[in-house]
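Every protein chain except one is present and positioned as in the full complex.
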Amino acid sequence: MTDVAITAPTTTVSDASPLRTLLHDLLRSGTGLVGAVVLLLMIGAAVFAPWISPHDPAAQDLSSRLQPPLFWGGTFEHVLGTDQLGRDLLSRLLSGARLSMLVAVAVVAIAGGFGTTMGLIAGYRGKTTDAVIMRIADMQLAFPGILLALVILYAIGPSASLLIIVLSINGWMVYARITRSLVLGLRKSEYIEAAEISGAGPARIMGRHILPNLVSPLLTLSVLEFARIILAEASLSFLGYGVQPPNASWGLIIGQGQDYLTSAWWLVTIPGVVICITVLSANLLASWLRIHTDPKQREKQLGRQLDALVVEIAKERT
Amino acid sequence: MTERLLEIENLCVAFPTRSGPVYGVKGVTMNVARQERLGVVGESGSGKSVTALAAMGLVQSPGRVVGGTVKWRGRSMFDKAEAADIRGRDVAMIFQDAMVSLNPLMTVERQIGEVLMKRRGYSKTHARRRAIELLEMVGIPFPAERLKQMPYEFSGGMRQRVMIAVALASEPELLIADEPTTALDVTIQAQILELIRELSDHLGVAVMMITHDLGVVAEFCDRVQVMYGGRVVERAPVEPLFAAPYHPYSAGLVASSPRVDVVRDRLTSIAGDPPAHADAVPGCPFNPRCPEANDRCRVEAPPLLELQDRRWAACWRRAEEYGLAERSHGLDETAEVAT
Partner (left out) sequence: MKRFLIKRVLVGLIVIFLVSTAVFLVTRVVTDPELAFLPIDASPEQRIAVEQHLGLDQPLIAQYGDFLGDLLRLDLGDSYWQPGKPALDIVMDRLPSTLWLNTVAIVAAVLIAVPLGTIAALRPGSWLDRTTTTTSLLGLSAPQFWLGFILILIFGVNLGWFPTSGADQRLSIVLPAAALALPTAGKIAQMMRSTMIDELDRPYMLTAESKGLRRLYRIHHHALRNTLVPVLTQSSYEYARMLAGYTVVVETVFAWPGVGQLTVQALEQQDLMLLQAIVIVVATMVVVVNVVTDLLYEVIDPRIEAA
């Protein structure tokens, strides 16, 4: 009986480091790449806003108020049009990007840091500590978050810093729950038991064995949370209790433009589109991350290699 | 010669891995005749479960059948429409773990009944009656009350009986049992095996018993196919196999089984590990662990040859002894002649 030779497809990836493999896969994926690139562009625009803004976002020019965007009969002077005070929309959006993203990143960092720590403690200590922390998290999850946030912001006085604090208080729970369940799952693995038996202390086990396994799921979660915070901040600023003038944030711009919905629709529509694109890219990236860091899903992708094999065999038989 | 129900010929199944596709099953040929009790024995990774799935046309992605044929009474199981028709009517399968192989949120009545109603056009009342009959047949007490229960409400052994009842609802001619007793306690194992044997006798159902346990084979089967490294390495009726195994692997298996009738100081085992897939080892897949391996064994994989009446082995050393060691190419030549 002849042995049919199996030739490995030429596109196989070698045993490179996990990060390189991940990047390699990202470059070959469709939506994941789009998400990552667009998100990076947005972040870049936010970071470099002061340098790439065509105008000063706060500069008012009542003689050119309510100018339409370029594609609606406007001029190159104000590519995305102007608002009721003659301020250039593009510049405002860029400035708003800074603040909106800053808030989102800050909240992810604070809520994520706190939540992950709580989750680690709960997962590792177990028993009462775990029960207490999780109870608190569960109960807080049942709180009407946005409402309370509104009341607090109103009561103390809205500001970007308070916004960050309030959103962080509302946001740590999901990190805690996910971290905890991951830690519990890992602890049960024989791998950890072996490390414990060989005398490694809790800190070492935590650092070398548990944390590395948390990176991918937490990364995915952080990207998702980033998206969610952008939306939450937009809502709060829209209502007037988030970022305050003269600062700009995407939500606030929409709020300020809502009276002109029918006359200068671009003031409401365009900032929303920008929010949409940003959040969508984050979601696409997160979706891709989730799939590509889950070993079971990878198997399915590899199934396509088999088609190559079938063709090879068919060729050899004839 | 009794009719052949299932004919598997030169089956090859491959799976994708990071370093390229590999074969899980390579060139496997076997047949099941009417009312026959065939055992397929091998360790994990030998390809026996994949063969069973392929027999039903159920190889799961990402694995794929890449060569060979499987025929039920001449009809190809790789034709989706034919296979769907044959399954649940002529052939049925039971699996190792009834807890996950039964729908956890569906009543037992429904899981038995849907075959009756959908495949054989029973009415709901008729199906109910028949379901009770089947549960009785598999030895479940108070069947009428248990119809409305869910799988988790049964003990392990009872659940396995339910799965058998589900399979029997199809009134199959062949029952493929993939390690049906592995997940059960020893005492329950014996009961379930006994049940399957009774049912097989009573209803004239052929059984293809996939197992790694030689004890099960000895208890239950008429004929055995021994699998190793994705291939069939020996094929024989059960008593001659145990009395005088041809292939060194089968000999190793038989020798390592604990026995009550012989006094021994220690259990023997076969040194080494089984191959990860069918092509992991050049030449005969067993050669690294084989006490009799010679140079030819290390280079060329031996075909399955009929060395004596109804006794087949894939071994150059045995082939030499029977004067059949000329080079042979292509398919298993003597396949059409006998089972």
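In this document, chain identifiers A and B correspond to the written order of the chains, with residue numbering beginning at 1 in each.
We adopt the following convention: a residue touches a chain if its C-beta (ideal position, glycine included) is under 8 Å from a C-beta of that chain, and two chains touch if they have at least 3 such contacts.
Every value quoted in this text rests on a predicted model; they were computed, and no experiment measured them.
Among B:103, B:155, B:294 or B:308, only B:103 touches the chain left out of the display.
Per the touch definition above, the residue from A:80, A:93, A:165 or A:227 contacting the chain not shown is A:227.
Summarising the interface, chain A meets the missing chain with residues 30-31, 135, 138-139, 142-148, 150-152, 154-156, 227, 231, 234-235, 238-239, 241, 251, 254, 258, 261-262, 265, 268-269, 271-272, 275-277, 279-280, 283-284, 287, 300. One chain of the complex is left out; on chain B, the residues touching it are 56, 58, 60, 84-89, 92-93, 95, 97, 100-106, 114-115, 118-119, 150, 152-153, 163, 166, 170.
Heads up, the rule we're going with is that only the chains that are shown with their structure count from here on.
Distance between chain A and chain B, defined via averaged C-alpha coordinates, is recorded as 50 Å.
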